[in-house]
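The complex appears here minus one protein chain, its other protein chains still in place.
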Amino acid sequence: MTTISRLRIGIAGLGRLGRRHAENLARRVPRAELLAACSPVEAELAWAKQDLGVATLYGDYHDLLADARVDAVFLVTPTSLHAEQIVQALQAGKHVFCEKPLSLDLADCRRVEELAAAHPRLKVMIGYGRRFDPSYRDAYDKVRAGMIGKPFLVRSQNLDMNDPSGFFVRFAPTSGGIFLDCTVHDIDLARWLLGDPEPVRVFATGVIALHEGLREFGDVDNGVATCEFADGQMACFYASRTMAHGHETSTEIFGTHGRLTVGQNPRLNRVDIADAHGVRNECTPTFYERFEEAFLREATHFVDAVLDDRAPLLTLHDATEATRIALALRESLQTRRVIEL
Amino acid sequence: MTTISRLRIGIAGLGRLGRRHAENLARRVPRAELLAACSPVEAELAWAKQDLGVATLYGDYHDLLADARVDAVFLVTPTSLHAEQIVQALQAGKHVFCEKPLSLDLADCRRVEELAAAHPRLKVMIGYGRRFDPSYRDAYDKVRAGMIGKPFLVRSQNLDMNDPSGFFVRFAPTSGGIFLDCTVHDIDLARWLLGDPEPVRVFATGVIALHEGLREFGDVDNGVATCEFADGQMACFYASRTMAHGHETSTEIFGTHGRLTVGQNPRLNRVDIADAHGVRNECTPTFYERFEEAFLREATHFVDAVLDDRAPLLTLHDATEATRIALALRESLQTRRVIEL
Amino acid sequence: MTTISRLRIGIAGLGRLGRRHAENLARRVPRAELLAACSPVEAELAWAKQDLGVATLYGDYHDLLADARVDAVFLVTPTSLHAEQIVQALQAGKHVFCEKPLSLDLADCRRVEELAAAHPRLKVMIGYGRRFDPSYRDAYDKVRAGMIGKPFLVRSQNLDMNDPSGFFVRFAPTSGGIFLDCTVHDIDLARWLLGDPEPVRVFATGVIALHEGLREFGDVDNGVATCEFADGQMACFYASRTMAHGHETSTEIFGTHGRLTVGQNPRLNRVDIADAHGVRNECTPTFYERFEEAFLREATHFVDAVLDDRAPLLTLHDATEATRIALALRESLQTRRVIEL
Partner (left out) sequence: MTTISRLRIGIAGLGRLGRRHAENLARRVPRAELLAACSPVEAELAWAKQDLGVATLYGDYHDLLADARVDAVFLVTPTSLHAEQIVQALQAGKHVFCEKPLSLDLADCRRVEELAAAHPRLKVMIGYGRRFDPSYRDAYDKVRAGMIGKPFLVRSQNLDMNDPSGFFVRFAPTSGGIFLDCTVHDIDLARWLLGDPEPVRVFATGVIALHEGLREFGDVDNGVATCEFADGQMACFYASRTMAHGHETSTEIFGTHGRLTVGQNPRLNRVDIADAHGVRNECTPTFYERFEEAFLREATHFVDAVLDDRAPLLTLHDATEATRIALALRESLQTRRVIEL
């Protein structure tokens, strides 16, 4: 590894988020080289070639893995494929970055963990990107430095602007529902900020405010949840698909000496408007405008971890725990019962 | 009633909050006359005489009720006395304003409701004062006017600055615990803002962050709760005794077209400070600085309702419901189970 | 004075602001009794009688002064009458509260100062009400306590919501122009916050953004100004008649160790709205909503000062200085030159 200066990466999946990762890898991650792209969609490959200058294009994931020049793969594929694609990549000797969640199936999560443990030289990281946002990182550092005493409660929410096209309704059968699709981020943040506590029991509920199409999948467009941890810590979550003002991810960390809040006002930038509507600011429309810098730092962190042979900040166990807790939330939502973990 | 111009009031209870009510009634409520004060504490009666000029002083509540000049009583007494004192006042033909909560006992709440129904000429109002805060009132009016579409979620919190003297620990045996003492306010706000929905089930939990003395009473100093209502509405609550920055009561109302937030930053006034600590504002130290105007408007509303023979905004049933839901929260906290209502 | 418990007041002038003062004196100032009202407008007197219960009504100011029961007069009359009416009131042995400014004529200001000095028992106060706003008072106390070190710069602005009816254009011939009508408040604040410094020179300019009708009076609807004081202090002012969002009075005080800002966001209350316009708050529409509490405290302060025979916080010299500096600003605006004081 010491003789190469750039990590040669092949990306699989060039949907909305995949294209963002590809652009970062091609242009903005200092030590990365986007060598190859893989997608079943012809137009997406054409985009990678023309817009990013990616020379090597594959329609089949196995061909990507067979490319000996590729050091690492970036998986931005449907969640249902994650576990198996990671397994195959590890077996092909590739480092893996994979978008969240690791899997909707706990057994699959553990299978991946075990195989990764058997390949200690290879790095695997799941993309819980909020940890790389500068503001979340600053809050984490302040908590670790003791600024708010002992943290005992995290409240975190992931609120998306309403998409009248109902994209996520069609996506519902495979997304795992609102807690596995959205709240996993907040679960991961809560575990990180509270110091990896052990979950004990959860309760969740939710309503359908706008998207009746979700009902047949047992899903909701607004869900709330509580998670108790061992040792006197707890977390409250809220996820929504129906906001009018934009995307808002915000998190409060309460400690014995103070509180930190991240992202209370989802302002788009530093502009305030005073007009007939009052004093106001525009908001980030989607998670991407909010976390653009986090995605870049996340990819840079992974590339550096591989090249410098350091353990990534996020472990596979973190990803498994996020899935485990989110599954319990879904079960609680659907059974109206407290779920013990 | 038409022949009197001012409502003649006797106040019972001159503790911290009682004195505030007494001052308002004596000086600031336009159509009120503070005729008499009742307290078992000699020094409190002396204060009422000297500072407020209250001429008639009683050590015994029954003597206050026997005073034929008194039109109405203000009860700012321990919660355990509320129900019986209201009953006696009604039987004596007095109108009643009583601080929240109505009672910690649901049967008592219902007994008071029934007796009040048998005295339709007499007004009885329980002091859920947040409803009279101008900001909460503005939010309520906006919701009712349809500004945010159909409201489906209220998140409300009542966060108190840590009191190192531990006053509320000694008070724990009679306060009913954090949900009956603090969260009743948020329960009442949620019911009001959501349009009096029917509660279906609740879940609550909590931790002791600082005050170990609460443990023997089954109480906590930080508690969170979820309440499901019928017809697709829900509420999340948080109460704390351990804040470092001041008293903060804040509430979000989420609707299908927007969100309203009340009290996000508990700023003391309109001053911002820019210095070595950053850009900052000071906070309201206690609920009283935050709700000073609300207490005045609440008392004025009650006095006007009596004098003009109109139904007060708050019914006894509202107060019973707040107690009923808070009791369910306490049971959930103590049993770690979902409680069906 | 010791034998009376309430100050008996006669108010002259029942226009928009006069009615507000009258309501405060009749209902909210503890030790005041609104005994009489004086106005040349029949309908205004009828309002005082019916709505406030004022028993004694005068059409002529001299009759008000001749009423021996009246201890003090409140003058909310046109500025051009202030000086002469104060003189007559003092000669009639009445205490005087008079709205700002004292006069547009410096000689008149000094004549009043001299006459008042000859009647040391009578209190005279000019209504620079911002000093009684709780936030401005808090900032003042912090400055005096040394929180920001030595203050060296005040920036203060008085921004009014555009009034499409152009009321103030018709008012322009007698208002003295934007600096004498609006900026006098900011001048008074700057002097107060900086510790009564001696003005040395000023420069002012302005534009007509919307109201061309002002041009014939040499006035502007947006004016800016700078005032240098002796001993290394200075102030910048801005006044506008054309805001879209509401009334905004805001002031920054810069010191060697920090800055205080009062009123940066002219929020109406504690409600924030998140909807298709972004995250926003409504604003105070006029100065009255912003300074309602200040008007009450100002009147209470004056009444208490008279009854307790204490010097009011604001001296006549303060009022003279505000006029003197504002006149220099107007001269600078009209001559485009620096004016030495």
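In order of appearance the chains are A, B and C, and numbering begins at 1 in each one.
Criterion: a contact is a pair of C-beta atoms (placed from the backbone, for glycine too) under 8 Å apart; a residue touches a chain by one contact, two chains touch by 3 or more.
Please read these numbers as outputs of a predicted model, since none were measured by experiment.
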Based on the whole assembly, the unshown chain contacts which displayed chains? A, B, C
Among listed residues C:Cys98, C:Leu214, C:Met234 or C:Ala319, the absent chain is touched only by C:Met234
Among listed residues C:Leu106, C:Ala244 or C:Ala311, the absent chain is touched only by C:Ala244
Would you indicate which residue among C:Arg8, C:Arg111 or C:Arg259 is in contact with the undisplayed chain? C:Arg259
Positions on chain C where the hidden chain makes contact: 150, 152-153, 155, 201, 203, 205-210, 222, 224, 226, 228, 232-234, 236, 238, 240, 242-245, 254, 256-259, 264, 336-338
Hey, which chain A residues sit against the chain that's not shown? 27-28, 30, 134-135, 138-139, 142, 147-148, 257-264, 268-276
On chain B, residues whose C-beta touches the chain left out of the figure: 243-246, 248, 265-267, 273-283
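Simple rule for what comes next: only the chains that are shown with their structure count from here on.
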For chain A and chain B, let me know how many angstrom lie between their CA-based centres, rounded off. 42
Distance in whole angstrom between the CA centres of chain A and chain C is 57
Junction residues of chain A - those touching two or more other chains: 243-245
